[in-house]
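With one protein chain withheld, the remaining protein chains of the complex are depicted in position.
Chain nomenclature is as follows: A and B, assigned in order of appearance, with residue numbering initiated at 1 for each chain independently.
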Amino acid sequence: MRLNLKIWRQKSAKANGKMVDYTLNEVNPEMSFLEMMDVLNQQLVEWGDEPVAFDHDCREGICGMCSMFINGRAHGPMTGTTTCQLHMRHFKDGDTIVIEPWRAAAFPVIKDLMVDRSAFDRIIQAGGYVSVNTGSAPDANALPIPKENADMAFDAATCIGCGACVATCKNASAMLFVGAKISQLSLLPQGQPEREERAIRMVEQMDKEGFGNCTNTGACEVECPKGISIENIARMNREYLKAKIAQK
Amino acid sequence: MSGKTQSGLIKSSIGKKVFMGLTGLFLCLFLAGHLAGNLQLLLPAEVARDQFNAYAKFMTTNPAVKVLSYLTYFSILFHAVDGLYLAWQNKKARPQAYYKKDDAANAGWASRNMAILGTLLLVFIVIHMKSFWYEMHFGSVPMYASVEHGELKDLYTLTVSAFTQWWYVLIYVVSMAVVGFHLWHGFGSGFQSLGMNHPAYTPILNGFGKGFAVVVSVLFAILPIYIYLTSLN
Partner (left out) sequence: MSVLNSKIPAGPLADKWKNHKNSIRLVNPANKRSIDVIVVGTGLAGASAAASLAEMGYKVKAFCFQDSPRRAHSIAAQGGINAAKNYRNDGDSVHRLFYDTIKGGDYRSREANVHRLAEVSVNIIDQCVAQGVPFAREYGGLLDNRSFGGVQVSRTFYAKGQTGQQLLLGAYSALSRQVSVGQVKMYHRHEMLDVVMIDGKARGIIARNLVTGELERHSAHAVLLCTGGYGNVFFLSTNAMGSNVTATWKAHRKGAYFANPCFTQIHPTCIPVSGDYQSKLTLMSESLRNDGRIWVPKKQNDTRRPVDIPEEERDYYLERRYPAFGNLVPRDVASRAAKERCDAGYGVGQSKMAVYLDYASAIQRYGTLEANKLGESQPSAQRITELGTQVVASKYGNLFEMYEKITGDNPYETPMRIYPAVHYTMGGLWVDYNLMSNLPGLFVLGEANFSDHGANRLGASALMQGLADGYFVVPYTLGDYLADDIRTGSISTNDPAFDEAEKSVQDQINRLMNIGGSKSVDYFHKALGKIMWDKCGMARSEEGLKQAISEIQALREEFYAQVRVPGSANEMNPELEKAIRVADFLELGELMCYDALNRNESCGGHFREEYQTEDGEALRNDEEYSYVAAWEYGHGKAPILHKEDLNFENVKPSTRSYK
């Protein structure tokens, strides 16, 4: 099939960018979206043009590196899917596809469709861990955890850190990402000793990074490739509020 | 983790959300009370006049109500200022807009337009308070002697005469639609902001919130329409 692509091109963080049109013939419906981009890049290289820079790595929906805003939606039209797992059979011959980078003040563009998501790392560094040194752990079964809690913690822990929640949120808020990590650790006994401190520190770092505020539109949970629920945002609100009130 | 961090709750994103939720939900309660009072306007004219005016007197003089009304003024102001500040911050969080964004794909219309709906409501509240609250407190609402309650300010007649003008009715009806949309998202959202989310109860609560939004806005809107239609006879 034949596709018209409108792609954001930006040489570097400081350069101005613009939407550029490309036409791609002979796109196979079995291709993944990123393979379609590979084909485009191959052509651009052969024509002596610069290929489109985009982040990608595992191409099986788990590393969280791919990050395209496709036709107005994070990771494209399918729910529960990362861009690398999106296939061209979901598009039609003659379609125009608009491809943009994540847009958020906290995710500055590096080049073309690549953005800098290190704000997420800094939020985790602020408290997304249990302070336990290697070698000091008790036997794994010394600490029984109700299956229900373990499962809920797991569901929150499946976050791949792709940033789709921020990208799709009308406020560019990172609360689903932060809520998921705070939830995971607050649901587990291992997370208890630092529970309050963690909530306060992670939220403060999130605010410092310049993400927007949550207005509970719920767009993030729809676009999250791992289907993480906004229940985790409520839990974060609760954890933070309790911690703040109890703070000495 | 080491080293305590201290900064006010209100300065944080979540703190602001929590206060939005608290004030918003308080205003929902206020709306319910306000509506209950206003429904007296639907009584037959001769009964309604005395009863409504007596109610208005009670609401403006009772010390307990006074406390509540200050809380309401504060909530409205805080909700508006906090909301506008948040909206400004949210705008700043995405300085460059998307070329194409399919907003409807993942969030309801009301939830995406709370700031604009809220701003419209603020304008409405100013008009509304100028017309009735200001007149009642500082204006020259004529006094009359009622049978049961003695001397009363005749807010009833002021209200009824206001709604004989079609354009004034229209402002109110449109504004009540705005209230409806604002509540449609706001009611459930308030609980979520306060950290209340439960797999079983939240859907019920959200359903109730939507019902509340419809009932409150429709009933409020019926009043000016009823008065206008009655005045035509």
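One rule holds in what follows: a residue touches a chain if its C-beta (ideal position, glycine included) is under 8 Å from a C-beta of that chain, and two chains touch if they have at least 3 such contacts.
Small disclaimer: the values here were computed from a predicted structure and weren't measured.
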Open item on the list: One chain is left out of this view; which of A:G64, A:P101 or A:G218 touches it in the full complex?
Closed with: A:G64
Task: Absent chain, residues of subunit A that touch it - done: 11-12, 28, 30-32, 34-36, 38-39, 41-42, 44-46, 48-51, 53, 55-65, 81, 85, 87, 89, 110-111, 114, 116-118, 120-121, 124-126, 128-141, 143-147, 150-151, 153-154, 157-158, 160-161, 184-185, 188, 190-191
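The rule we apply is simple: only the chains that are shown with their structure count from here on.
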Task: Between subunit B and subunit A, distance of the C-alpha-averaged centres to the nearest whole Å - done: 37
- [ ] Would you pull the subunit A residues touching subunit B in the complex into a rising list?
- [x] 6, 8, 19, 69, 71-73, 77, 98, 100, 103-106, 127, 131, 168, 170-173, 175, 194, 197-198, 200-201, 203-204, 206-207, 210-219, 222-223, 230-231, 233-241, 244-245, 247-248
Task: In the complex, subunit B residues that touch subunit A - done: 1, 4-7, 9, 12-18, 86, 89-90, 92-103, 105-108, 111-112, 114, 185, 188-189, 192-197, 199, 202
